[in-house]
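Okay, structure first, notes after.
Only one protein chain is missing; all other protein chains are in place.
And now, subunit A:
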Amino acid sequence: MENLEMLLMGFSVVLTFQNVMVTMLGAVLGLVVGAMPGIGSLAGVALLLPLTYKFNPTTAIIMLGALYYSNMYGGSFSAILLNIPGDSPAVMTALDGYPMATKRNRPGQALFTSNLSSFIGGFIGMVILTFMGPALAELGLKFGPAEMTSLLLVAMTSIGWLVGESPTKGVILTLVGILLATMGMDTLTGSPRYDFGNMYLLGGIPFIPFVIGAVGFSQVLKLMTERNKKVDVNLTQKLTIKGSMLTLHDVRRLVPPAIRSGFMGTFVGVLPGAGATTGAFLGYAAQKAFKSEKPLGSGAIEGIASCESANNAAAAGSFAPLLALGIPGSGTGAVLLGGLMMWGLNPGPLLFSSNPDFAWGLIASLFLANLLTLFISLGVIPFLIKILTVPVRILIPIITVVCVVGSYSTSNSMYGVIIMFLSGLFGYVLDRNGYGVAPMLLSFVLAPLLESNMRKAFIISNGGLGIFVDKPISAFLLLILLAIVVTPVVKFILRKVGTRKQ
């Protein structure tokens, strides 16, 4: 009950005219940017981050939450109408969304199914977050430096190891992100290090220009090869709000898979490295075990509902470790965490007790953003074709300019633009060679926390490694770490043995 009281207190923080307007603005921007071709949620949140500077910290964080959350809605639009998933969780949505829009000639209903399922999944995720977040934080309070070190190693390794095509490349970028974050000032003694005599580097590499470059500007460079792609719109009817309404029978088909996937997606979202994409895949796979009125893959409402609900629930669920332990579950979560830190907020076990306004305000704003995004996403249906078919050739100079002004505005100096430019080139070259940048962003954000905890643990143990295995929680986490590292290696060996036998 205490949690519900705190949530109501969070609503009292959120429900001011300014905060509601900001949530709405964040929802509209997140939705439009998430729907635009080739941008995606990671670059979308990074590019929109500078817009929060004007607000007080609570309002800024509320806007960030709305931006992040509504971005999750946007990715499915192009999957349904154009068969082009806007982000990776929307891959599964396209399987039934596109056939429902084209073969069954129900594009508006497919969009509404996606929106309503996202709302249901997100709502379930947020209710669970309301109860699980503080409980996880309470568990986190038992964590000393050794446990935190092990936990951070698990989080970083799981994302580096599991996301992307090569575990080695993922971990290399995780380590590069850590080293880049150590430049500037030593976190414990405050003495300068790795600044190479440069006064700008003394302050370290600024996070926002770094992330705008690594995901936003590198995306521009990638989009150059897609400039001449023609977008085919295969719809025979005009999209209207009235024509998108679901029948009672449709709603009856939608609700059970949306509820099932909502629960499943939330728990998947809590795991670092799993996130919305895995949630969507598992939600869809689980639906195969249940009855669907139309076969999955042929435009079944159940198919859209299961994956859309799961991916939004996972996005909500990922807030639990983010707020309670300070550990984001994805690249977008890392950008969000960087944004929270920029406002002096340090997510972690003490957050719920030391900054209840922030923590509960943010959770309440997610509820509000979920509801507002449902209505806004219905309102934008008539304009969706226009948004989705904005030529990439026009988007390229627009995103380039936003990258330049966004990175300049963080420090009011060209240093920000130079960092954005260099990290953009770096991110592009890495991407071309199969190195995804998400692990680097995550480790860049978490490195100071890892370093301070590791050094404290070594100070306590007088340099002994035993501290990491003597403590049961730390030992358990290290076992998980070992499993994460060993599993792909064992799989690789088994695959090799299998091919030799054949």
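Simple rule for what comes next: a residue touches a chain if its C-beta (ideal position, glycine included) is under 8 Å from a C-beta of that chain, and two chains touch if they have at least 3 such contacts; residues count from 1.
We adopt the following convention: contacts and distances are computed from a predicted model.
Think of the chain that is not pictured: of "RNA polymerase sigma factor", "Rod shape determining protein RodA", "Tripartite tricarboxylate transporter TctB family protein" or "Aspartyl/glutamyl-tRNA(Asn/Gln) amidotransferase subunit C", UniProt labels it "Tripartite tricarboxylate transporter TctB family protein". Checked against the full complex, the candidates A:Leu202, A:Leu425 or A:Ile480 give a single residue touching the omitted chain, namely A:Leu425.
The chain not shown here is touched by just one of A:Asn3, A:Thr182 or A:Asn346, and that residue is A:Thr182. Shown as candidates are A:Met9, A:Leu202, A:Leu221 or A:Ala475; the residue that touches the absent chain is A:Leu221. Of the residues in subunit A, those that touch the hidden partner chain are 50-51, 53-54, 166, 168-169, 171-172, 175-176, 178-179, 182, 186, 188-189, 191, 193-194, 217, 220-222, 224-225, 227, 393-394, 396-398, 400-405, 408-409, 412, 414, 417-418, 421, 424-425, 428-430, 432-435, 450-451, 454-455, 458-459, 462-463.
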